[in-house]
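First up is the structure itself, then whatever we jot down about it.
Certain chains of the assembly are absent from this excerpt, and the rest are unmoved.
Every chain is named by a letter (A, B and C) in the order it is written, and numbering of its residues begins at 1.
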Amino acid sequence: MKMFLPILFIFCLSFSASYASVQDFCVADLSMSDGPAGYPCKKVSGVSVDSFVYSGLGTAGNTTNIIKAAVTPAFVAQFPGVNGLGISAARLDLAVGGVIPMHTHPGASEILFIIEGTICAGFISSSANIVYFKTLNKGDIMIFPQGLLHFQINSGKGSALAFVSFSSPNPGLQILDFALFANNLPTELVTTTTFLDAAQVKKLKGVLGGTG
Amino acid sequence: MKMFLPILFIFCLSFSASYASVQDFCVADLSMSDGPAGYPCKKVSGVSVDSFVYSGLGTAGNTTNIIKAAVTPAFVAQFPGVNGLGISAARLDLAVGGVIPMHTHPGASEILFIIEGTICAGFISSSANIVYFKTLNKGDIMIFPQGLLHFQINSGKGSALAFVSFSSPNPGLQILDFALFANNLPTELVTTTTFLDAAQVKKLKGVLGGTG
Amino acid sequence: MKMFLPILFIFCLSFSASYASVQDFCVADLSMSDGPAGYPCKKVSGVSVDSFVYSGLGTAGNTTNIIKAAVTPAFVAQFPGVNGLGISAARLDLAVGGVIPMHTHPGASEILFIIEGTICAGFISSSANIVYFKTLNKGDIMIFPQGLLHFQINSGKGSALAFVSFSSPNPGLQILDFALFANNLPTELVTTTTFLDAAQVKKLKGVLGGTG
């Protein structure tokens, strides 16, 4: 079989050359502007296995905050290897009493996998305002459809840990309280569009650093 | 030219037959189960021009309600002709003082076209909780990106009318107050996930018919 | 509640930073090359509410022309805020006797909303060459499936106004007469591929400024 090795070698080389631009993956070049489908791809010469591995979810997030919880994302901005591949991930840490407040992901559905602890999780349908919520234990998974309001609460006696994945490299995260109370949206606009009392709005603006 | 007419005729007929199943459109058969991409298509023999025309947006919605406003949808459920075509529409009527409360469309971006009156409209980004809002006049259009919280308020002295279109036949509509206060989501879950005071939650549950 | 404000503040800031690149929207940077999915996004720092509002549809188009009609587009080139969001818009003005000639949008379906006047509109299916047309009045909407030949004619006694939206930021517009008669496509190629008489072709080339 030795004799046709040279011929084959030529064959291999020519293939390597011809297909050099085939796009198996598209590691994000974060130094360039992104577009509607994601970031431009890094050249393959600048890609290594470390482009596809992310260790940032290995460390617990800091839960010493008002919500006693932390979301550590591995979206395209943190993990450029997911660019263009329709998926990303995050880690949720919830201390005792911790809560991931009511929020939406405008651009993705989410699967939650409980690694440790007990979490009460739910979402609200838009069709009929039906609330779907349940207490989840270690090993349970739950799906949250794209764009719907949902929440996770540590309902156990110890801390809880979950791994989440999203159907987009860039799912977005709109936390209701931040959207309403942590910016300069005038109190009058908040009350008019939510029917909340002005005192309630001003109180939460105070807590969350909002103005107006 | 008369002489090759018979030959051509055969040609035409055979084409009609061959392409009878080409899918130019897919008028929804609402009697069947929908799927992730929409409803099964009606047979072409059951389709007429009226499948593609909808007159339900020609009548003003009833604004004699708490929000002094009405949304009249022409989504796939009302207007089966849009099934599978990536677009739908609605009409907004806002009486003096009327407001379309804070809401999201989980499945579509929206363009608002002001036909009459003056509307203050805005949305909140998830990236940095930035509020983008402006007073719009007749002829102005505004785009609301998919899944983000947004609102419209009649900020003029007369009634306002707008036409909206969506980038999906089935955009969804999640009105924040309905999601939080018009169902059986327990008050404790609302307060825990939104930091609203229980009294505020109970008050709005009372108004909106929610329980729990 | 004041006491945990500092902690929360840190929380907020870190979120702002972490999610700074989340893509809620992608306002087109028209100075850069577009790609198959649209234009690269402007940096958020260069985006304001005016990126999402367009007033160009507020002014009637000039109908003093051969078709007594005007199409005023708000596609991505005019309205960069729609980039990547799957939707765009336009305004149609039709003077008495005005007509939007037979045309297609290669990249989008269209919804027409009649604001004023009476319009006879229709499209032709490819499956069986069936013509679907109807006289539309104020408030009616009609859907035109992607890529099919369609037209709009002012069939009333006064001027007509319509708002249209498309299922793409960049729907394209191929006007049949322009495609056949307003360029340098040789007359012989036109007659061969359309069976029109050469005299007819040359006459319309004359009117529309075509050559060949």
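Definition applied: a contact is a pair of C-beta atoms (placed from the backbone, for glycine too) under 8 Å apart; a residue touches a chain by one contact, two chains touch by 3 or more.
Being a predicted model, the structure only gives us computed values, none of them experimental.
Participant: Full complex copy number, with 3 in place?
Facilitator: 6
Note that only the chains that are shown with their structure count from here on.
Participant: By number of C-beta pairs in contact, which two chains lead?
Facilitator: B-C
Participant: Is it true that over half of the residue numbers where chain B touches chain C are used by both copies, so same, or is it different?
Facilitator: Counting which numbers both chains contribute, over half are shared, so the two copies meet through the same residues.
Participant: Which chain's centre, taken as the mean of its Cα atoms, is farthest from the centre of chain C?
Facilitator: In terms of C-alpha centroids, the chain at the greatest distance from chain C is A.
Participant: Please indicate the chain closest to the centre of the assembly, with centres calculated from CA atoms only.
Facilitator: Checking distances from each chain centre to the full centroid gives B.
Participant: Measuring from the mean C-alpha position of chain A to the mean C-alpha position of chain C, what distance in angstrom results?
Facilitator: 34
Participant: Determine the centre-to-centre distance between chain B and chain C, using the mean Cα coordinates as centres, and give it in whole Å.
Facilitator: The separation of the two C-alpha centroids amounts to 19 Å.
Participant: Hunt down the residues of chain A that sit against at least two other chains at once, touch-wise.
Facilitator: Residues 106-107, 172-173, 175, 178, 182, 203, 207 of chain A touch two or more partner chains.
Participant: Can you list the residues on chain A that touch chain C in the complex?
Facilitator: 30, 32-37, 64-67, 73, 75-78, 106-107, 170-173, 175, 178, 182, 203, 206-209
Participant: If we count contacts the way the header does, which residues on chain B are in touch with chain A in the complex?
Facilitator: It is residues 99, 101-102, 104-107, 120, 122, 124, 126-127, 129-131, 133, 145-149, 151, 153, 172-174, 176-180, 182-185, 189, 192-197, 200, 203-204, 207 of chain B that touch chain A.
Participant: Residues of chain C touching chain A in their complex?
Facilitator: 1-2, 4-5, 7-12, 15, 18-24, 26, 29, 32, 35-43, 83-85
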